[in-house]
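Shown here: the complex without one of its protein chains, the others still in place.
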Amino acid sequence: MKNRLPGLHLKAEDFIPATAEEKESLVIMRDSVNFWRDGLRRLKKNRVAMVSLFFILLIMVFAYVLPSFWPYTYDQQIRTSENLSPFTYGEAELERIAAGEKVFPHICGTDKLGRDFAVRLMMGARISLTVGLVCAAIVLVIGALFGAIAGFAGGWVDNIMMRFTDIIYTIPDILLIIIMAMSLKPALEQLVLHKGFLWLQKLGPNMIAIFLVFALIYWVGMARITRSQVLILKESEYVTAARALGAGSARIIRKHLLTNCIGTLTVTTTLQIPSAIFTESYLSFLGIGVQVPMPSLGSLATDAVKGMNTYPYLLLYPAILISVIILVFNLFGDGLRDAFDPKLKD
Amino acid sequence: MNGQDILVEVQHLQQYFPAGGHGKNKRFVKAVDDVSFAIKKGETLGLVGESGCGKTTVGRTMLRLYEPTDGRIIYDGKIIFDSGKCPLKNDDGSDMTDGNGKPVLGKKTAVDMLPYRRRMQIVFQDPYASLDPRMTIGDIVGEAIDIHRSAGSKKERRDRIISLLECVGLNSEHANRYPHEFSGGQRQRVGIARALAADPQFIVCDEPVSALDVSIQAQVVNMFEDLQQEMGLTYLFIAHDLSVVKHISNRIGVMYLGKMVELADSFELIAHSVHPYTKSLISAIPVADPNTARAAKRITLQGDVPSPLNPPSGCRFRTRCPYADEICAGECPQMKEVSAGHWAACHHLDKVDY
Partner (left out) sequence: MKEKLLDIRDEYLSFFTPAGEIKALNGVSFSMDEGEVLGIVGESGSGKSVTAYSIMGLTAYPGRLVSGSIRFNGHEVEKMSEKELRKMRGNEVSIIFQDPMTSLNPVYTIGNQIEEVILLHTDKTREEAKKRAKELLELVGINEPERRLKQYPHELSGGMRQRVMISIALACEPKLLIADEPTTALDVTIQAQILELMKELRSKLDMSIIMITHDLGVVASMCEKIAVMYAGHIVEYGTADEIFYEPGHEYTKGLIKSIPKLNSSEPERLVPIEGQPVDLLNPPKGCPFAPRCGSCMKICLREMPEKTELSETHYSYCWLHRKAEFEKGGGAE
């Protein structure tokens, strides 16, 4: 016999049969991981997604928390401080500084009406984010419900429901938003006269039109994705197994279909947010977005276009902010997909 | 066969699946076409055949996971499905006729399956696809308990789940884990525990070992045998591997393209098969013994299995059968009893000899 291992001395006790416990101790069971923890672990390892998440949180603080502590408000016009460059002061403010008062600097300058641009950016980001989140939520609820019903019912119900979505898919969205905004205006103006609807005035008919259009149109993609998921899951053997055990439709939807769709739904919803923000921004840029004096990133950009040569930073700030918001949401959505998409798992 | 000890029986079972087309041109996949058999209490009936022969469909249709196109299903003496279009059977298996020679049809029936779901269960082929990846092993096994509310308290539910897991060779530690943490053999055990949780009398085993490695296959087969001994279960064991089916079954039915072609005691079927298809199936199995393998003369069938969308007329096997002639093309052979308990459907049983 050849190939002896060098330095290995065998003793008689080496050849005693091993006990069952000794054998079992060799088999190490890995730590238990459930779907969410496993996904989170992968998400945490994804550096791009984590940086994006950090920026999303930063922007959230910037948009929702910071304005409350800011010494200026978004519609406060400061006389003699019109069109200031960043970190400069208007005449009146210089006088106050000379008098020993502390004046908070205009970090991003002011616009042509003497409004602090930093706080307007924050409010703009707030509007954009709100639109993104609310629209994504609307799309999720309507789309997922519609798709799940169509997929689960199947047959002619599915056929009719999906043909309906095909029709909706053909409607030009921008046109619909404009028409809705026009037609809603008089009705809304009537409505805000009633008590308790004043907040609607703030949003303005255009914004409500955007929400309505999202509710009416944009759920189609979500519905299709959910339906195809449900169709696949419905045919899976574990659903057949549940049926063989006597499970009813309600139980199958709740316990098996929904839980298995949730990963896809989360990812699709997250990716819906930037597309909603994008739509809102360019509508506002075209002037059919939020009502003045409420700023939105899009309308801030429009206002700035006119003075683009003299005050380029007024255009640059909102433009950069829109890009960053859309980029980080997309990157984060991609990270979520990598972490939670079941197709990448065994 | 004595009507008393039969647990489950199917008569003239037919299952067509729509495959596109409308009106007159509507096409059907004839997955199962006029299949009849009965399984006695405590018995294992094996069902073998190649892919597309309808063996899986038979199993699922028996549990009414698919609604049968035609036929009758009888469980424990009660008719649980009757299309109302096929003749009743006499005790000797022949079709019942009235005085004028017309067949006597059954009454159209379709009972609520919920009470039967506890008594008839199924174990699936694919241990990966048949367990919900988002549920813990404990919840998967406990699903039957939840559906039928058969546990009085949380503790009782948990105790029952653990005893079921132990029953299939797993332990309580496994209950909080997820399916993807287990090997194929262990997952298949979970699938079996899930079926047992309903406390069934009859289990359809739908290719339960086909996806497993050989060494694990033997573990699971042994477990099926032990469980049958302990609990007095009745199995319909479906597989494409004749040697596994032969090992576990008392009787074997061979299917080809939606039809049953031969049905006999398992040793009888292997040793004295009479149908040309069964014979070629047996000879095609590669033997794990070099000397036998070198010496053996194989009957290699020519050609492929025709599509069940458009099966051949008459005997479905005739396109690949060396004995086929005009009779086979014109007329569909009926099951005949060639010796006690040994049935075969072929026009040329007298000629077949390899």
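Of note:
Lettered A and B in written order, each chain numbered from 1.
Simple rule for what comes next: a contact is a pair of C-beta atoms (placed from the backbone, for glycine too) under 8 Å apart; a residue touches a chain by one contact, two chains touch by 3 or more.
Keep in mind it's a predicted model, so treat the numbers as computed, not measured.
If you put the hidden chain back, the residue from B:246, B:275 or B:342 that touches it is B:246. When the whole complex is considered, the residue among A:10, A:98 or A:167 that touches the unshown chain is A:10.
Only one of B:97, B:183, B:310 or B:339 touches the chain withheld from this view, namely B:183. In the full complex, chain B touches the hidden chain at residues 50-51, 183-186, 213-219, 221-222, 225, 240-244, 246-247, 267, 270-271, 280-291, 293-294, 298, 300-301, 304-305. Where chain A meets the chain that is not shown, the touching residues are 1-5, 8-18, 22-24, 26-28, 30, 42, 45.
Operating definition for what follows: only the chains that are shown with their structure count from here on.
A straight line joining the Cα centres of chain A and chain B is 50 Å long. On the chain A side of its complex with chain B, the touching residues are 29-30, 32-35, 236-238, 240-247, 251, 255-256, 259-260, 342, 345-346.
Those residues of chain B that touch chain A in the complex are listed here as 60, 63, 65, 113-114, 117-118, 120-122, 124-126, 128-136, 143-144, 147-148, 173, 176-178, 180-181, 191, 194, 198.
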